[in-house]
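A protein chain is absent from this complex, but the other protein chains hold their places.
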Amino acid sequence: MSSPAGSLSVKLLLFATYAELVGRDQVLLEVPSPATVADVVRRFRTSWPGADRVPDRPMAAVNRVHARPETPVADGDEVALLPPLAGG
Amino acid sequence: MSSPAGSLSVKLLLFATYAELVGRDQVLLEVPSPATVADVVRRFRTSWPGADRVPDRPMAAVNRVHARPETPVADGDEVALLPPLAGG
Amino acid sequence: MVHLTRTAINVAALTTATAGPADGGIATFIGLVRDHHDGREVLRLEYTAFEPMAEVEAERIVQEAEARWPVRIGLRHRLGTLEIGDIAVAVVAVSAHRGPAFDACRHVIEEVKRRVPIWKQESYADGTVGWVDPTAAGRGRENADRADPAAARGYG
Partner (left out) sequence: MVHLTRTAINVAALTTATAGPADGGIATFIGLVRDHHDGREVLRLEYTAFEPMAEVEAERIVQEAEARWPVRIGLRHRLGTLEIGDIAVAVVAVSAHRGPAFDACRHVIEEVKRRVPIWKQESYADGTVGWVDPTAAGRGRENADRADPAAARGYG
């Protein structure tokens, strides 16, 4: 995946309530580099209709590992926003 | 069950190792009244061959309820001496 | 006999008989016959009990747990000859939530071991047999609170 100089591209995965809020289960986002999970969330919440109803600090995973808002994101990463878990 | 004046009669039940030590699973004992579990045990340990190898403070039950050495015993009671429990 | 049985324990049937549609959590403990004990190879074992007292004491334990937690308890202990891998005891605790189910299940098996008059004779690979004493030296930690059930229950 190639991105414009100074930016990086991530695939954002959405589940359950978050997917319903924006009517889709994944979006591609470009964010200025360097970026963290918090930067990706901020970009998402301000650029997609309905996404402002996603919390500003949602549970998240980067490349299928639990992450925190300050976790760095690299070009091509898969970022998942996880609504409150309800397994078990 | 009738006993001589000033004494009481109890049925002593023996299990597992304790039954093996004396070669039987029950004995009838007469002890002076009033008496406790400790009195019954003392009488048993000094009056039956092999019974001195039963501990002097074994786990015990009176009428199928766990008891302590100082628990009183009445005429006709069933006193059980319980080797270390190994259920479960 | 209710809580004691001379036939194989069916945990699935015990669970079904204990749980209902309002129950969200089932905690179960199953005790199996192990192939070793204190370093010796065990071939089989024999459980005996002071049966009338064991049955009553088991029911007391069940009722105490059901009074203390919002649970229903299923309890079975096997008597007679058991082979390696056989189920010796099963405790099922069902509840709306997992916390009380776990707490009650663990409490019940600890109390069964501490209070129900059952004894175990093991047959070893060398041809000898032996009565198991969980309070004997070297086994004190796991079974320390087996001691003095009368004191713990306030008898005397």
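As written, the chain order gives the labels A, B and C, with residue 1 at the start of each chain.
Throughout what follows, a residue touches a chain if its C-beta (ideal position, glycine included) is under 8 Å from a C-beta of that chain, and two chains touch if they have at least 3 such contacts.
These numbers were taken from a predicted model, which means no experiment stands behind them.
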Which shown chains does the chain we cannot see touch?
-> A, C
Consider the whole complex, including the chain that is not shown, and state which of C:Arg44, C:Arg60 or C:Arg98 touches that chain.
-> C:Arg98
Out of C:Leu4, C:Ala19 or C:Leu82, which is the one that touches the chain we can't see?
-> C:Ala19
Those residues of chain A which, in the complete complex, touch the missing chain | 13, 15-17, 59-61, 64-68, 70-71, 80, 82-88
Where chain C meets the left-out chain, the residues are 11-12, 15, 19, 21-36, 84-85, 96-99, 101-102, 105-106, 109, 142
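Definition applied: only the chains that are shown with their structure count from here on.
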Which integer distance in Å separates the CA centroid of chain B from that of chain C?
-> 26
Here the gap between chain A and chain C, centre to centre from mean Cα coordinates and rounded to Å, is 51
When you check chain B against every other chain, which residues touch at least two of them?
-> none
Residue numbers of chain C (touch at least two other chains) = none
